[in-house]
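A single protein chain has been omitted; all remaining protein chains appear in their positions.
So, chain A:
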């Protein structure tokens, strides 16, 4: 989609480079309408090779983010780290109607290490808290965003090969019902794909919960994929993890024909007592080159909803 005509730059919250592309407006997306809406913005690092563009993204980062990015081992990982932070910052800025400069955001970690926005006391969006989560592979980086509900998102290359066998990994980390489900699949490629789907769904749940891997061990909850019922989670009733909850909803999609993406948000309908089942999670997806081009891809071949 072409960029709209330039608008007057938003008042910068921190001193920065004046004029030029740095204040080019980010295209505003439609606002998040409800708590069950998830917007995902993704970029493809292999498409972003322009040195001046990368330098511009680098300038959006905080000093400590820059330092961390440059401590990654090798150029490609460094670039991925810079693009991850640039994606988070520009995406968040869009959902404050660009009132908050991408460079202004500050982040903190919850006590388990999950990154969250550290809102300034005068921020307009404090009443409608934005939640975000990122995930990346070497070839695709995605940022999911919601309003008022924790979110977890995980992506994985569809064809990701594991060094260990699928069933040995499943036996070590998954639950018995999940192992059975995988063991029944005769074709190794199909089995590998189902493993990756389950993996991303389980990761998305753990990340949504925000309690870290050991706070929600993979072998204490089962994810079931069924064409009719969609995606269901059930927690091991014998487990000592009382804090694991089942009131979460999921979406699983094939992205860019190359990746599986799982998203997980809290299921409001169950906690509030209204409705007996899951509201369908409203998913919208954009492919982005921040400041250059945004393309709404949900509803096209680039986003194929699986469940």
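In the analysis below, a residue touches a chain if its C-beta (ideal position, glycine included) is under 8 Å from a C-beta of that chain, and two chains touch if they have at least 3 such contacts; residues count from 1.
We take it that contacts and distances are computed from a predicted model.
Student: Name the absent chain as its UniProt record does, using one of the following: "Acyl carrier protein", "Protein O-mannosyl-transferase 2", "Transcription factor Pcc1" or "Glyceraldehyde dehydrogenase small chain".
Tutor: Missing chain, per its UniProt entry: "Acyl carrier protein".
Student: Would you mind spotting which of A:34, A:71 or A:295 touches the chain that isn't drawn?
Tutor: Among A:34, A:71 or A:295, only A:71 touches the chain that is not shown.
Student: For the full complex, which residue in A:81, A:145, A:179 or A:201 touches the chain that was left out?
Tutor: Going through A:81, A:145, A:179 or A:201 one by one, A:81 is the residue touching the chain not shown.
Student: Of A:28, A:44, A:169 or A:185, which sits in contact with the chain we cannot see?
Tutor: Selected residue, touching the omitted chain: A:169.
Student: I'm checking contacts with the chain that's been left out. Which of A:43, A:147, A:182 or A:206 qualifies?
Tutor: A:206
Student: Which residue, A:101, A:156, A:254 or A:294, contacts the hidden chain when the whole complex is considered?
Tutor: Selected residue, touching the omitted chain: A:156.
Student: Using the document's definition of touch, tell me which of A:98, A:134 or A:251 contacts the absent chain.
Tutor: Result: among the candidates, A:134 touches the missing chain.
Student: For review purposes, identify every residue of chain A that touches the missing chain, sorted by number.
Tutor: Touch set of chain A with respect to the missing chain: 49-51, 54-55, 58, 64-65, 68-81, 84-85, 107, 109, 112-115, 133-139, 154, 156-157, 159-164, 168-169, 172-173, 199, 203, 206-207, 211-215, 217.
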